[in-house]
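What you see is the complex with one protein chain gone and the rest in place.
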Amino acid sequence: DRPLTVIAGPCQLETADHAQMIAGRLKEACDAAGAQYVFKGSFDKANRTSIDAAPALGLEKGLAVLKSVKEAIGVPVTTDVHEKEQCASVAEICDILQIPAFLCRQTALLKAAGSTGAAVNVKKGQFLAPWDMQNVAAKIESTNNHNIMLTERGVSFGYNRLVVDMQSLPEMGRTGYPVIMDATHTVAQPGGLGGASGGQREFAPVMARSAVAVGVAGVFMETHQDPDNAPCDGPNMIYLDQMPGLIDTLMRFDGLAKANPIEI
Amino acid sequence: DRPLTVIAGPCQLETADHAQMIAGRLKEACDAAGAQYVFKGSFDKANRTSIDAAPALGLEKGLAVLKSVKEAIGVPVTTDVHEKEQCASVAEICDILQIPAFLCRQTALLKAAGSTGAAVNVKKGQFLAPWDMQNVAAKIESTNNHNIMLTERGVSFGYNRLVVDMQSLPEMGRTGYPVIMDATHTVAQPGGLGGASGGQREFAPVMARSAVAVGVAGVFMETHQDPDNAPCDGPNMIYLDQMPGLIDTLMRFDGLAKANPIEI
Amino acid sequence: DRPLTVIAGPCQLETADHAQMIAGRLKEACDAAGAQYVFKGSFDKANRTSIDAAPALGLEKGLAVLKSVKEAIGVPVTTDVHEKEQCASVAEICDILQIPAFLCRQTALLKAAGSTGAAVNVKKGQFLAPWDMQNVAAKIESTNNHNIMLTERGVSFGYNRLVVDMQSLPEMGRTGYPVIMDATHTVAQPGGLGGASGGQREFAPVMARSAVAVGVAGVFMETHQDPDNAPCDGPNMIYLDQMPGLIDTLMRFDGLAKANPIEI
Partner (left out) sequence: DRPLTVIAGPCQLETADHAQMIAGRLKEACDAAGAQYVFKGSFDKANRTSIDAAPALGLEKGLAVLKSVKEAIGVPVTTDVHEKEQCASVAEICDILQIPAFLCRQTALLKAAGSTGAAVNVKKGQFLAPWDMQNVAAKIESTNNHNIMLTERGVSFGYNRLVVDMQSLPEMGRTGYPVIMDATHTVAQPGGLGGASGGQREFAPVMARSAVAVGVAGVFMETHQDPDNAPCDGPNMIYLDQMPGLIDTLMRFDGLAKANPIEI
């Protein structure tokens, strides 16, 4: 019943200046609306659709950018890890380690992430049922780390499309762990553009609101000042200048939802 | 942007007294919360899972019950039609004719319903995409009847399960017609109990709230004072005594949603 | 373990001459390959995607065409029924009454079809699991008619696409009734062309062969000498001049499958 946490940032880290600009704007918007804020950015895009996708910063430079955001803006930061060897150094900077959906069953990665002692946010695989996340969480719990978050990011629905089952939110909530709604990846159309993923960013607020009305701990959103020229996930990122209004509206729904919790 | 309409009643009509009792309670709850109310009850269950299902009242007795509700409680009433021959007599009593999801592509039925001049509420088939409803609406429009409503009631998702795609609400809204969320059938598990459909009524408020937060014209819910002993759809009907609280909460979300409309 | 039955013909009946031409060619091909043959053609297309679809012959003229095929070519004939009132007159001409997939749960229609005493071939709804067909069959059995056939025609898989689950064939076979594979509708893309259904006829032999290798009683295929100019289902009908080769190949697979039955 704590106020909504907003996990947001660009899909892919670009420069320290760019990251700080985005983090600063979002921090301001979250402060104004009463939301908690966590900055997110990726140092690697390990599973891009195409081999020709724009290259990412890499681990070392990426962590430096994340560190600069943490220090300059004073907000917690998170990024996604893809190999067990990355977990320790990422945990030195990041407050939350994010496990990508495709990798949510990789035991060694989950254990390495859990062993750092940092919070671990696992995205539910597009191929999993919400109740299957109990077994995923148990792999992290085996490291005596119970600082776990579970993120809904849609489930496979035919070819090149995801659907979000709102029932999955309270289903995952049965684990007792905070549930996050990823509002931008759920509107992606995986592989839908041939050599890249498509998306329909205009539907991201639909997903965010629906989930917040049900009652979630947080919302994950990717944003960019110029999505169409961003190095990745352009079609589903939200325009940065629309974020303050969206966050403000979500906080109103969050207040109403948390005053009227649904019991499952 | 008008306040939410609540279309609600028992799955299957039982007696005039029973129907009036339910309609009376729901009218009172809707009045208190500022919602519009429409009573719904079926005179026939033409597509029950099993041949052994409880028999229904039939057309003549069912219409008499609906008429008694309309006169005694003073609310609009609706019921579902299954054969084109039923439309004219149903339209003499009912303000809205409901087309069942399985029948939403039957041209003759849609045209017969449209020709009565009554409002026609078509449930989206479990096998259709939201954009396919444009062609469904066009069949009714061919009768010069533009008093059309489109209802989301879930789409097939593997076997014996439905999922609601929240994106379908604004997608159907593109037709310009009011969109209704069926919050109880969407949590049914078709065929999930062998000789009957299963369901998880505890998730109905999840569906209702999610949809209302996005912004819909109405919510459809089936309710009963004793769902476990109701002649049909027990597993997903909502307890009657929980309806006033649910309607009140939905109206708060509706107010917030309509003050902050999503533009698609 | 009887040789394969081929149920085939144009989607929509056109003229008696046209129907007899197609039936004659297919009868010849089936005789040559050792298959049983049943002619199929529709007198009405009650659930076309769009209101603007080409009109059909209607019941009376359609039955006259079917009768002419039966008499002139000497083969059993089948057509689909959409309203309970049609069953008796259709059964006077047709050996098999076909229940459309969307209508496979309509109790009154199933009972009316069963009561004629003719064989009843029910297409599995795109929204049903194979084991749900037991309840469908029971509705026909309630009329003391056990001359039932169950047809696989694909299940909803996301939007505007069907998938055939080959496991459904032996699953439906557990009822003890003959199982038919509809090889052409399964490759349709429902609603996929906006105002009409799309399809990929080149995949029809993939579906037919797969099913025959598993072991089925029959294969259903729609065919036309000029599919692209046929009044319906053009995109998934097979060219008539390719049918003899296809039937011949299927019979070879059928012989192998029935000599090596799969036990489930």
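In order of appearance the chains are A, B and C, and numbering begins at 1 in each one.
Throughout what follows, a contact is a pair of C-beta atoms (placed from the backbone, for glycine too) under 8 Å apart; a residue touches a chain by one contact, two chains touch by 3 or more.
These numbers come from a predicted model, not from an experiment.
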*What chains on display are touched by the one that is not shown?*
A, B, C
*asked:* Please identify which residue in A:H82, A:R201 or A:H224 touches the non-displayed chain.
replied: A:H82
*asked:* Out of A:H18, A:R105 or A:K258, which residue would touch the omitted chain in the full complex?
replied: A:R105
_Chain not shown, touching residues in subunit C_ = 155, 157, 163-167, 169-170, 187, 200, 202-203, 205-207, 209-214, 249, 252-253, 256-257, 260, 262-264
_Touching residues on subunit A - with respect to the absent chain_ = 46-51, 82-84, 102-103, 105-108, 125-129, 131-132, 135, 138-139, 142, 155-156, 159-160, 190-191, 195
_Footprint left on subunit B by the chain that the document does not show_ = 157-159, 161
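Quick note on the criterion: only the chains that are shown with their structure count from here on.
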*Should the pattern of chain-chain touching be classed as line, ring, star, complete or other?*
complete
*asked:* Are the interface residues of subunit B and subunit C largely the same numbers on each copy, more than half shared, or largely different?
replied: same
*Could you name the chain whose Cα mean is nearest to the mean of all protein Cα atoms here?*
B
_Distance between chain centroids, defined by C-alpha means - subunit A, subunit B (Å)_ = 36
*Could you grab the centroid distance between subunit B and subunit C? Build each centroid from C-alpha atoms only and quote it in angstrom.*
33
*Of all residues in subunit A, which are in touch with two or more distinct other chains?*
157
